[in-house]
Structure formats: C-alpha cells, structure tokens
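The complex appears here without one of its protein chains, the remainder shown in place.
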Amino acid sequence: MNIDFSEQELAFQAEVRAFLQAELPAQTSEKVKQGLRPSKEQTVAWQKILHKKGWMAPNWPVEYGGTGWNSTQRFIWETERTAFGAPEVVAFGVKMVAPVIYTYGNEEQKQRFLPDIIQSNVWWCQGYSEPNAGSDLASLRTAAVQDGDDYVVNGTKTWTTLGQYADWIFCLVRTGGPDMKNQEAISFLLIDMKTPGITVSPIYLLDGTPEVNEVHFDNVRVPVTNRIGEENKGWTYAKYLLTHERTGTARVAGSKQRLTALKAKAANTGDGGQVLSENPAWQQKVAEVEIELLALEYTELRTLAAVSTGKAPGPESSMLKLIGTEVQQAIDELNVEMAGYYGLPFVPEQLDDDYDGLMIGPELAANSAPAYFNNRKATIYGGSNEIQTNIICKAILGL
Amino acid sequence: MNIDFSEQELAFQAEVRAFLQAELPAQTSEKVKQGLRPSKEQTVAWQKILHKKGWMAPNWPVEYGGTGWNSTQRFIWETERTAFGAPEVVAFGVKMVAPVIYTYGNEEQKQRFLPDIIQSNVWWCQGYSEPNAGSDLASLRTAAVQDGDDYVVNGTKTWTTLGQYADWIFCLVRTGGPDMKNQEAISFLLIDMKTPGITVSPIYLLDGTPEVNEVHFDNVRVPVTNRIGEENKGWTYAKYLLTHERTGTARVAGSKQRLTALKAKAANTGDGGQVLSENPAWQQKVAEVEIELLALEYTELRTLAAVSTGKAPGPESSMLKLIGTEVQQAIDELNVEMAGYYGLPFVPEQLDDDYDGLMIGPELAANSAPAYFNNRKATIYGGSNEIQTNIICKAILGL
Amino acid sequence: MDFSYSEEQQMLRDSIGKFISQDYDFDSRRAIVDSDTGYSMEHWKTFAELGWLTVPFKETDGGFGGSAVDLMVVMEEFGKGLLVEPFLANTVLAGTGLSEAANEQQKQTLLQPLMEGNLQLAFAFAEPQSRYQLADVQCSGQIEDNQIVINGHKAVVLNGEAADKLLVSVRTSGQTTERHGISLIVVDADSAGISHRAYTNVDGHRAADIWFDQVTVPVSNLLGEADKAIEIIEMVIDRAALAVCAEAVGAMQISLERTVEYTKIRKQFGVTLASFQALQHRMARMFMEVEQARSILLMAAMEMDRLDGRAPRALSAAKSRIGKAARKVGQESIQIHGGVGVTDELDVGHYFKRLTTIQYQFGSTDFHTARFAGS
Partner (left out) sequence: MDFSYSEEQQMLRDSIGKFISQDYDFDSRRAIVDSDTGYSMEHWKTFAELGWLTVPFKETDGGFGGSAVDLMVVMEEFGKGLLVEPFLANTVLAGTGLSEAANEQQKQTLLQPLMEGNLQLAFAFAEPQSRYQLADVQCSGQIEDNQIVINGHKAVVLNGEAADKLLVSVRTSGQTTERHGISLIVVDADSAGISHRAYTNVDGHRAADIWFDQVTVPVSNLLGEADKAIEIIEMVIDRAALAVCAEAVGAMQISLERTVEYTKIRKQFGVTLASFQALQHRMARMFMEVEQARSILLMAAMEMDRLDGRAPRALSAAKSRIGKAARKVGQESIQIHGGVGVTDELDVGHYFKRLTTIQYQFGSTDFHTARFAGS
C-alpha cells in the first residue's frame, strides 16, 4: 500500500503538464478558473486540440480511439487538467452516448457516429427527463410509433442541458404498448435535431441563464436505423449509462482547484481590520470542507483501484456522486460568503469575454451567488441525491 | 407584546427565592447542580417541604391541592427552582398518574390515591413499555383476565424508571380479546407493588446504574376496583397522559443552569496556555447551543401563552420535547469535551455523598461521560424523537 | 409577559397581507423587478397613504409608534410577498438614522417627506474592504471652513440609484477601523463629483456602488455630532438586521408552505412525494427551523424595545439563528422541489435567493455568532 507515483507515472505527469502549458488557450483557462462556462466556440476549439493529441476520449476502448490510460493516469490527467483550468469535455457525446453506441450499437452506427464525436464535429444532448417525471426515469411518456421505416415521435423532453447548441439528441422513448411495464417498453433513439417537428425552448435557471431546455417533438420522423440495439430494451442501455455517468461526478480535482483559489482569495479579503483567512470560524469551515474532499479523493481512488482490478463500478459510485456534489455546493457557498456584500450584485455582463466596463466587486465575487444558485441542481440531476441514497440502502446495506 | 414581569409577578418571584433560600437542603442542591440524582430520602424530604408550602402540585386543579399558578408563575417557579438546584419532583406520581386519576378516576379512587401522592407518602412508577414493543405502545402483551373481583395479570413491563423504589405502579394491560384492535383492548390499572407475584429486576444502563427495571407479573391479582375508568378504554387515558407528559420536557430552565455552570467552568479550564472559554471553536459551539436554547425558551413561552388562553397543548409539544432533548444532549457532550482526558476515568464512588477520598479530575468532569451515555435515553423515551417527528408530520404539516 | 399583538398591530398586519394577496402576486412582482426603476411608485404611494412608511417612527415625530415589534410585523408580511419596494433602504436604514440623529430642521426636511413617500433616501455605510466592521471607514470627509469635502467609494448601497439624498458615513478624523472619528453626512445625490454604477441584486432589490470625488457639502449637512456617529450607525444596522430577520421569517413560512403543498401533489414512482418518510422528516425539521426562528425573532424584537442595553446581544442571537434557519429552509425547499426548484419560473427559487442574501446582509451568521459569544 503506497501513494507514490512510479517513474513512468511521473513521466506521464510531465508530458501532461507540458501539453497543457503549450496548448491550452489562455482566455479559456481564465474563464474556467473563474467558474464560468466557456463559449461553444472555445469549448469546441479545445476539444479539437485534445483530439489532435489523441486525448479526447480516455474513457473509450483503444480500438475506437481511447487513450488506454490506467486509473492512475486518468487521475493524473484530471488533476493536471483542472489545475491548469482546462475545460471539461462536454459529456453528452464522448462520455454518454458514445459508450452506448460502441457497447450496444451496430457496426454501421459506430462508423457513422463515433468519428464525429471524437472529432467534436457534432454536439450531442440528452433526452431523458420529462416534465412531471423527475428522478423517476422509467415513467416517461414520449412515444415513438413505427410507421414504415420510421418511428414517429411525439412528446416533450426537459432539463436538456445545452440543447440550444446541439446537433443531435439521444432519447429514451416509449415504444411498447400501454399494457407493458415501463421498463420493458422503452427504446433508445438517436435523433437529428434538424428533423422537422423539433422545437427547443429555453428554461431559465435561478442564475438567469438558459442552460437547460425543453425539447418538443411534434410528429418527428426518425429512421428505425437510428435505434440503438433492440426495441424495448432501451432501459438496459440507459441504466448502463447511468452507472457510467456517476463515476467521475465526484469532481475531486475541480473542487481542489476551487478550494485553492478560495483560500488564496480569502487571504486578500478584508475582515474587520484583519483578513478573512485568519477568521477562526472561516478557517474551521474551510478546513472541514478541505478534509471532506481529501477523504473523498481517497474514496474515489479506492473505487478506481477496485475498478482497475476488474470490478465493475458498483453502487459505491452513488456515494461519490452524493458527497462530491455536497462538497461542490459547500465551495459554492463559501464563495458567496467570502464575497460578503459583493455577493449581492447581479452583473452578468461583466463576466463576458469582451466586457471592458467598470468591475463591481473583487475577483470571484461577481459569479459567486449565481453559481451557488445554479449549482443547487448538482444534488438534483443525474439521479437526485435521494435516489443515490436509496441505491446505497438497497444495493449496499440490503435495506 | 412585551416580556416584562408585572409587579405581582415580581413579588411572586421574590417569594419563590426567599422560600428556596430558606428551605432547600444544601447537600441536595449541591448534588443537583453537579447533575447527579439525589437519593430517595433526599427527594422525598424535599417533596414534603414543598407540600408543606403548598407547592407540590402546580399542575393540579386547585380543588385537589394545586397552586392555581398561571403560566408565567410556573415559568418563574421553574426558572428559580432550577437556578437554586432544587430537585425536580418525581413525575410518576404527581405529574403522570395523578392527572389520570383526577380526570378519569372515580371519587373513591381520588380520595384513596391523591392525598398520598401530594404528601409523597407513596412512590409511583410507570408500566407502559414492554420488551420488543419500543415506541409502539399499542402493541402490548401484558394480559389481565378477570376472575371474580380481581384481574389476574401476567406479563412483563420494562424501562420502569426507579421501579426499585416504587410502592405502586400504573400499568397498561390488555383486557380485550385477541380479535380486538390493540387500541380498543387496553385498560389502565393501578397495582400495589407488594402484591404477590411481582418481581423487579434491574436493567443496567451505559453509565452502570440500575436506573430502570423490568417488572414481571406472574398471576398477580389486582382488584377490579383498581381499574381507572372503563375497561378497554385505557388507551384514551394513556394518550391524554402522553400529551400531558410532553409539556415541560423541554427542560429549558435546567439546561440554562447547566450552560451557565459550563461556561463558568470553561473559564477555568486550561487549554494550551490559554483557557478553554477563549478557544474560538469552543466559543462558537457553546454560543450555538445557547442560542438554540434561547429560541426554545421562547417557543415554550409561546406555547404556554397559547395554553393560558385556553388552547390545549397541541402537537407543538412534540417540538418542545424534540429540541429540548437535543439541547440537553448537546450540553452533555460539551461537558465531556470540556473534561478532556478527565472525561475518561469512571470513578462513580467519588460522586457519593459520603466520599472523602482523593478526587480524580476537576469539578463536573467525573460525571460528564456517564451522564452523556445515560442521557442518550432522552431522545428515545417518552415517545422517541422519531415518533415526535411523525406527530409533527401528521398533525401539523398534514403529511 | 404578553405575546399577543395589539389591535393596531393586527390591523397593520392584515392590511399588508391584503395588499400582497390582492396586488402583489408573483407575476406582478416579477414585472416590477424587471421594470426600469425596480419598484412601483404607485405601490410606494399606497404605502404612504396607508401609513406604513411611518411605522418605525416615534409618535412625537409623526410616526406610528416606532417599536421594534411594529417593524417586525411589517417586515414579516413583506417577506411573505418578497416585496422589493425600497422600504429597507428608506424607512429602516435611512429612517432610523434620521430618527436617532437628525435635528428638528432635518426631521422637517427629510423625515417628514420620507414618511409621506415624497423623498427617496439611501444609507451608504459599507465599503469594499469593510465587510461587516462598521468602523472600517476609509471614505474621507475633510471639514474646512464650514464645508465638508468627501472622497471615497461606498459599496452595494441599497436604493443607491433612485435616492434623492444619500446618508454617508465618512471618516472625519482618526485611523481606519477606529471607532472615534466617523461622521454621518447628508449628501444630495446629484452633487458634483458623485458617480455611480447601478445594478439589480440577485434578490431583485436595486443597489449601486457610489464614488465620491471632491464632493463638497455644507457642515450643516452633518447628521448628529461630527466624529461620533459610530453608535448611531450600529443602531441603524442592528435595526436593519432585525428587519431582515423578520422578512426571513415571513419568507421561510411561505417556502415551507409551498414545499409541503408541492409534495402533496407531485407524484413520483406512482405515489406523492409527501408519502416518502425521509422527505417527511426533513419537512418536519424545516418546520422546527421556522418556529425556532420565529421565537428568537420575537425575543430580539422585545429585547430591542426594552432599551436596557441588551439589544445587540439579543439581535446577534436572532441573526445567527435565523441565518441558519434561512439557509436550511431555503436549500431544502429547492432540493425537495427537485429540478423545477432551480428554475426561474417558480416562486420558491426566488424565496431561496432572498433567504440567501439576508444571510450576508448586516453581518453574516458567523459574524453574529461570534458577536453573541463575545458579549
């Protein structure tokens, strides 16, 4: 048992650092470090740089373009990427639909979709949730009825993150009859967003951004060849994906970077003639979050170590999601607290790349409250933390 | 809306103080202030002093010997009594069985039992809980079968606090047939502990004391005239009593006195060259408990004010019990923490009245951990805090 | 001891409740927040007509009575409706300053029109570096020849854009963070040398950062004595803290009600959310938070009216406890609502936002816990 890197791993770390140093656009990393979302253009540009280096899809099998990294290398990559402020790749394509395609898709589908994903030519989004369904994914109503070589899709998907940018959407739709159980009546479809009958309408979140959308399907024709795997087996593929999605949701590296930034900033924040970083209540709160994160880092490493010895990522991934999002939200809240009165002003325009007006409040303050409000979603989406708790109860404790 | 005492109330406060000053035995109050239980003799002696003054039963109607105090007077009494370290009267007689007797008992029962209760001639205990029943009082199995003018009682009661001292026990027993619903099959019996067939066996708690007991009934003959009210209506009387019991369980005055003692002691407890009371983390923890208690005091006052305008003590009393016990346990824990290493030694003999050996550790330390362990019961008995939460959900939130 | 409202207080409460249910539903409020001024002049006039703007002032000054309990009644109701009209900035902050420190003439020219709804004021006390320490004043006021020359920067001034006049804390002598040497000055908002940057706060209230560059006013614009304003400022801020505590209690009550209602309707896995015991117990905890918050609010308001010096300690207890409750109730109301809770369209998220900002106004939860511990 030891936590030292091997010679090889240290060499890899050096390579990663050199790459990030040389290739990461400065404006993009600055934005990421402030907790802001880079523009679509900035994101795609960075992903194309990653692809050129061959590092776009560490989670993929090598045959499809994966990196073949072991869990320590992935850990090093995530740590360094985050420390440098490189954006996370958009998950919907490379991390979400792609594993389903290469695991359950046919050869033609792999040929057709995977290259555009790894080259970032196509932006994907997710069509799982529906209004009034919440975490209860199996109760969905969007229906696909076969008509010749097509399905005709009708219904509404919601919470579609960045759907406004998307070229394609992957959807769970109901193909089975009304007498069939929900989970045996669902299929997994890939749908071109340009198909007639699709409209996207924004949902504004508490921070005022239209980050998520409703996607309406009105007699949308989707070729049957766009179905993944068998009809009515979609729930199986979706569940596989949900487990897949949960690993990595701990976002340990990201939280570490944010805590480091927070601590540095607190040392320059006035607090009654002293600095905030010397305030005992503040110190204790920050220490507790930092310690929780340290524990979480090792919980994740333990899980990764188990996975690397061949175990499937099990229900433990629920714990990573749960504690990981709690830590993220604790940091969100510390940022608001640090901002003091400057947590109040809502001046979104000064977060724009081309803003050159007067700045209100110090660094990190302007986005602190909006980010806190927005990120309350972290404990709700991707299977709410209550659902994760239920999974722990059932699958681990046998309750 | 104001919180000042009237002239009359101030005069009453002065009378209370003068009485306590003159009549409260010093050894008894010293023990109470250390968080220890006075002996049976000390308790009874004090209760007889109270009776002589006419203050034994503030909760009783005046016709039976109550004081006729309004809620502010009771508040003053509790505050002063606790500040002076006067023991609480033992609840089982005067606060628990007596209200059932004067509310639901017949004239003969009132004549027979109430005087001995108010004069502290008879020590009562409670026979509600049973092994394997927990908070589910309606599921009890102790059976009373009528045989001539007697019931024959068989079964076991448990968690009978101070049953080893008791002369009489009030019991819930099952009198209905096996086809009857639990709650319509229960009667309320008064039983002389000297009746043949009763055995009391101690249950040792985590602090090593036999504070509670199991009481076994083996063909115990109880005159039918000892039944309160109607057969099979006992659940009604017990429920009345449970609500009655819960008011006052907040123990605000007691917790205030203990916090005051704790703060004084912390100012004399070394902490790395300073004193503990200057340690910021300690200060914050103590302040949070003190603030919670302050809020609870006003929650109780609001409830009392509502009661004094004629409202019945409603489900709000569940909140008083719940938060009150949480505050008590928080103070228990602060005492352990303050003791540091001296929280570890278990030296119960040095808590005895006649102990004159070497003292281990400072004041308040010796009993800190045992009291903390023992008082974990506070959130379990009298209707566990989970049951109180359910009551709030149902009766207040309509869930 | 008496926990009942007087007849006047009940009438006041009912009239505000009626106004909110009739004229201030969530959509009306949204339209006001999105309007140019960020508040409704029409409503403001209504407030004046109904006498609400006189509530925190003494009868001798023409006010309703001026007790802290009166103020609490008003603010709790305002909290239920998430009112954004600048009552806090005008009536509570600036108004308390005037009530405590203004001379007769200033009362005539400032307090009277304030109560009549004809004057907009702002209280500029915070600075970028000051956080919650009121004596940390760098904004300078140089007194020379019957004039005061003001230079400096005031942060996040509520109602800073709409205000006709500003009440500004400046350092007329001594070093930064020294208690002696701070003065309060009335400044016309359109004086030469004043610039500002206005914005909407995340809770829908309006504020501005204001810069003073050689702004010159006559010495007669001093509010109270020179150099001795710190205690006045502390009273003002404690009063404002009490006001937002009451507002939080009102907002929490609605958040709780909305959450409980929602769980009774919303189904998941074929049953209502309300049927999940884990959620039930969390809502019971929310209920207890609201009740404990209400209790300590009552305590603080009554202690404030006793004028025996214990008000700051009581207020800190309340702000600390209510801050904790506001955090818990706000966060839980969102979490229990689920996805729809983080959208702009539902009111519960807006209560959450206000419950958040209240935690950081006029001393954070930690600040007041420490002040309580040290008192």
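Should a chain be cited, it is by its letter among A, B and C, assigned in written order, with residues numbered from 1 in that chain.
In the analysis below, a residue touches a chain if its C-beta (ideal position, glycine included) is under 8 Å from a C-beta of that chain, and two chains touch if they have at least 3 such contacts.
Here the structure is a predicted model, which is why all the values come from computation and not from measurement.
Enquirer: Going by the contact rule already stated, which one of A:Leu50, A:Cys171, A:Met319 or A:Ala371 would touch the omitted chain in the full complex?
Expert: From the options A:Leu50, A:Cys171, A:Met319 or A:Ala371, the contact with the absent chain belongs to A:Met319.
Enquirer: Looking beyond the chains shown, say which of B:Val122, B:Leu205, B:Leu242 or B:Val307 touches the absent one.
Expert: Missing-chain contact among the listed residues: B:Leu205.
Enquirer: Taking the full complex into account, find the residue in B:Trp46, B:Tyr151, B:Tyr237 or B:Trp282 that is in contact with the omitted chain.
Expert: B:Trp282
Enquirer: Residues on chain A that touch the omitted chain in the whole complex?
Expert: Touch with the absent chain occurs at residues 1-5, 72, 75, 280, 283-284, 286-288, 290-292, 294-299, 301-302, 305, 316, 319, 322-323, 386, 389-390, 392-393, 396-399.
Enquirer: Over the whole complex, note the residues of chain C touching the chain we left out.
Expert: Listed in rising order, the touching residues are 276-278, 280-281.
Enquirer: In the complete complex, the non-displayed chain touches which residues of chain B?
Expert: 129, 132-136, 139, 158-159, 203-206, 208, 269-273, 276, 279, 281-282, 285, 336-337, 339-347, 358, 360-362, 369-370, 372-374, 376-377, 379-381, 384-386, 389
As a convention for this text, only the chains that are shown with their structure count from here on.
Enquirer: Which chain is most remote from chain B in terms of Cα centres?
Expert: So the chain farthest away from chain B turns out to be A.
Enquirer: When the centre of a chain is set as the mean of its C-alpha atoms, what distance in Å lies between chain A and chain B?
Expert: So the centroids are 54 Å from each other.
Enquirer: Between chain A and chain C, tell me the centre distance in angstrom, where each centre is the average of that chain's C-alpha atoms.
Expert: 38
Enquirer: How many angstrom lie between the CA centroids of chain B and chain C, rounded to a whole number?
Expert: Centres of chain B and chain C (C-alpha means) sit 43 Å apart.
Enquirer: Name the residues of chain C that each touch 2 or more other chains.
Expert: 366, 369-370
Enquirer: Quick one: which residues in chain A touch 2 or more of the other chains?
Expert: Expected reply: 281.
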